[in-house]
Structures are given as structure tokens and as C-alpha cells.
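Note that one protein chain of the assembly has been removed; the remaining protein chains are unaltered in position.
Let's turn to subunit A:
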Amino acid sequence: MSLNDPRMAKAFRFVRSEYSGGEARLVYAFDDGPELVERIGFPAAPALAPEREAAFAAALELLHLIAGVSYYKAGVPGEIRIESTTIDRITAAFLDDLYLHGLGEFAYTNKLDLRGRIRFPSHAGHPGLRRDDGEMGADSSGVRRAAIGLPRSTLVPIGGGKDSLVSVEILKAAGENATAVWIGNSGLIESCAGRTGLPMLNISRAISPLLFEYNRAGALNGHIPVTAINSAILVVAAILYGHDAIAFSNERSASSATLEYDGMPINHQWSKGWAFERGFRSLIHSHVAADLDYYSLLRPLSELAVASRFAKNNRYDDVFSSCNRNFRILGPKPSDRWCGQCPKCHFVFLALAPFMPKPRLLAIFGRNLLDDPAQIAGFDALLEYRDHKPFECVGEGHESRAAMAELARRAEWREDAIVERFIHEVQPQLGPDERSLEALLQVEGERHLPARLVDALERS
């Protein structure tokens, strides 16, 4: 099929969303072009209890609106048309924010300015995602949806990296009833999830194949706020399967901007940040279900504090990977899970180094990244030395510097090429205001956690 270049489209249309037999179908289109259908599969989906139907419908529509970002970005047309529902001002403002900031890095790499371009149409007089069919919604005064009797149980999304595995161990230690959930087909995540010992749920997601055709026709491409999409999928799943909480594993530094461009802060991981978490939770409470909680368990922790907790347990050493490369083909060797070249590999290596025996860390990675002069530029970027922070989910510069400073004090590390260079070249230029490793390990900052888990987090 030959498609029109989506950059020429006038409008992006939210056509409809539907659910049946364990599959949600989210339908979009550019102008009068063919329908783009995204399919989300919920395995062994139970029948929906009548008291949850309204909440489910609201969650599905919210997912439809959020997941549209993957398609919208192919052309970023000037008009956004919602044909499936009407939304209130709160929802529209939330979506404006999500699309603008969630596509911040995309706009930066494609040299676009999306400010003022993204406007979700709202109907001031008709608050609520589905106000048109007469359901109770929230208005701007913050009225909440009714509770729908969800059982005490937590969905914990697993990504294959260290963070979610730390959450799993905290939830297990706290005796929480938890299910490990992941979206899409990933052998790596599956083997990590298997190692947790928790019940598992694997949700499938298939992007419309037409998007690849549009790519061929000239579509814009780039980073999208995938955590927002996954969050919205899990809200649907929580109502469907009966879980009253979704515990993500985003830490404190996910909230900080990667760089500022043309007066706008750009954060590679915006949908992992506090602003999104707070906005999304409040939207769920007001527009979906009052008793469905959404939070990030690791929010008050720094990356280093997460790393120190990960190092306490070696059960995931030979299965986890935080590497940015998508390892669809698994193998037994460390190089089958860690590319050793990307910022994630650099950062996780550095963050774990102060907290685990060197031979264990080197066995995990299969090599010593800190003794490889070819990695100097990569580590410089983490240290924010001569370069800005990379567009990756990595810790803040002062965390990397604190970890490196700690290694500089360790006899078993300080002769390694990159640590030695840090000692002689970088450290002398650092100001006296650097934070110590100990200070960075404190539990602190914005958070929203159930009280019972605050204690578990402190003890972990």
C-alpha cells in the first residue's frame, strides 16, 4: 500500500476504542487515511464484573488517548480530533502536557517546536471522559470517581533491569500480594520475572503495521513516552484482573531534565518523572476508580540508593540487564545481555561498583568497562564532564561523580584506566559542593506511597 506522507496530514483522529474477548483495539487515523489499529492482548481475561464496567470503559478510553502518541508523532498535524468521546478540561490539560513533554526529546531531535501545536479539544460543560453517555465524572473541583471494590493486590511491572527487581524484593519482604507484569514479548524480562517467584502476567501489544508503512512514506520518528502508555495499559489490566495498586520503579532522578532547549526543559524519561506520576494518579482517582492506586515505589531513592539495594541480592545476576540495546536473542554470555557501549551499561556498571565485590560485577558484565579507555567519552557524559547528560534513563551527574569518587578511594578500583583518569583529570576540577555517597543514599524527596510500604522501603 502506498500511503500519504503523514507530515502532510491536517488532522490526527482518535477514531474509536473497543474491547472484546481479552483484546483491546485502539483505532486512529490521519485525515481520511486508513485506520491504524493497535491491539493490546490480555491473556486469560476474566469476565468483567458489572460494578467495574464504567471504570473499565473510562480506563480504556484513557489508554486510547494516551497510546495515540505513537501515531500522532508520525505527522504531528495541527488538529487533534477526538471522535470516540468528549473529554473535560482536566483530561485535556493532562494530555496536552503529556504529549508536549513526553515528545520533548522527539521534538528536539527532529527540530520541531510543539508548543502551542498540541491542543486536545475539551468541552468545558461536559466534564468526564465519557460524560456524553451520562456517567458520573469528576469536575474541576476534584470530585472523585466511586471505589469499585478492587482487592488488595499490586501489579509490579518488570522491565528486566535492576530497578523493578529491587521493587519486587521490597514488596516480597513486606509480604505484599504482588504480580509481576510485563508488556510485549521479551525473553529477557520473562526470565527475570520467572526468577522473582511471583505470579506472572504478560500482556501483549501490537503496534499497527501501517505505522511502518507510514515510516516508509516519510513519517517522523523518535522517542515516545512509553511509560505513560504502559501505565495506561496497566490501569486497564488492574480493573480487569482485580488489583488495587500499580507499583512502578521510577526513582528520584527520573524527574530531572536532560537538557534545556530553546527555553524548554527536555527530559528523556519525562513519563517516568514525578510530574507525570502525580498527574496520572490524580486523573485515575478522579476519572477512573477511586480505589486504584498508582505510584512509584522507588521515587524517594536516588539511582545509587537503588543500586545499593540491588547489590544485596545476587539472585538476578545472570538474568537481568538494563542495557539499552534490545536483546531479543538471549544467550548465556554476559555479552548477550550487556552491550558495554551504551549509557545504560556505563551507568549501571558505575552505580553498582561501590556496592558489590569487583569480581561479581565483572562477572555480571563479562568485562571491566572502567578499565577500557574506549569508554572514556561515555563515562564523561555520565559525569557531565565536557558534555551534557545523554538522552537515556541514567542517574544524575552528581550521582555518577559520587560513585566515581568512592571508587577513587578503593584500592581495587583506582588503577583502572577511567577511575585513574577521574582522579587526575576530573576530580581536581570538581567544586567543594559535591554530595557524598552517604547523602545520596538517603530516602528523601517527593513521593506518594502507602504508609505500610514507606517503612519497608526504609528497611530495605
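To be clear about the criterion, a contact is a pair of C-beta atoms (placed from the backbone, for glycine too) under 8 Å apart; a residue touches a chain by one contact, two chains touch by 3 or more; residues count from 1.
In this text, contacts and distances are computed from a predicted model.
Colleague: UniProt names the one chain left off this complex as which of "Diaminopimelate decarboxylase", "G-D-S-L family lipolytic protein", "Cytochrome d ubiquinol oxidase subunit II" or "ABC transporter ATP-binding protein"?
Modeller: Of the names offered in "Diaminopimelate decarboxylase", "G-D-S-L family lipolytic protein", "Cytochrome d ubiquinol oxidase subunit II" or "ABC transporter ATP-binding protein", the absent chain's UniProt record gives "Diaminopimelate decarboxylase".
Colleague: Return the single residue from A:153, A:177, A:191 or A:221 that touches the missing chain.
Modeller: Of these options, the touching residue for the absent chain is A:221.
Colleague: Of A:367, A:421 or A:448, which one is in contact with the hidden chain?
Modeller: Considering all chains, including the one not shown, the answer is A:367.
Colleague: List the residues of subunit A that touch the chain left out of this view.
Modeller: Within subunit A, the residues that touch the unshown chain are 212, 215-216, 219, 221, 314, 325-329, 333-335, 341, 357-360, 362-363, 366-368, 371, 410-413, 415-416.
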